[in-house]
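Note that one protein chain is taken out, while the other chains of the complex remain in position.
Now for subunit A:
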Amino acid sequence: MITRYLASVTTKFNPFTPGAKTARVFLANLPPNARQNMQINTTVLPRASVEPATLDIKFKDGKEMTIDLEKMKINDVAVEVDRHSRMLQRQEDLSNS
């Protein structure tokens, strides 16, 4: 997963629900220096909470992405994020050359 173009990640989940696994694995896939390069806000909800898990991603160009954790697994999330990141990468390559 390309994480270079992420500006902020906001997630909120109840770890006892199945939807939380995707959000947690997404956080685990971010690189070790992620906290220096982007804003990461994590809220762990109590066990009794029925609030659905949310994962909001903001890119450096301002695009916001809200991931539906009910349907998408981590591989689907990675595909979705990479699609936009690759576009930003191409733009960067073109502007540099």
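By definition in this document, contacts are C-beta pairs under 8 Å (C-beta built on N, C-alpha and C of every residue); 3 or more make two chains touch, one makes a residue touch a chain; residues count from 1.
Quick note on the criterion: contacts and distances are computed from a predicted model.
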Options "CYRIA/CYRIB Rac1 binding domain-containing protein", "Ribosomal protein YmL11, mitochondrial", "Decaprenyl diphosphate synthase subunit 2" or "Probable 26S proteasome non-ATPase regulatory subunit 3": UniProt name of the undisplayed chain: "Ribosomal protein YmL11, mitochondrial"
Sole residue of A:28, A:50 or A:94 that reaches the chain not shown, by the stated touch rule: A:28
Touch list for subunit A against the chain that is not drawn: 15-18, 20-21, 24-25, 27-28, 30-32, 34-35, 42, 44, 46-48
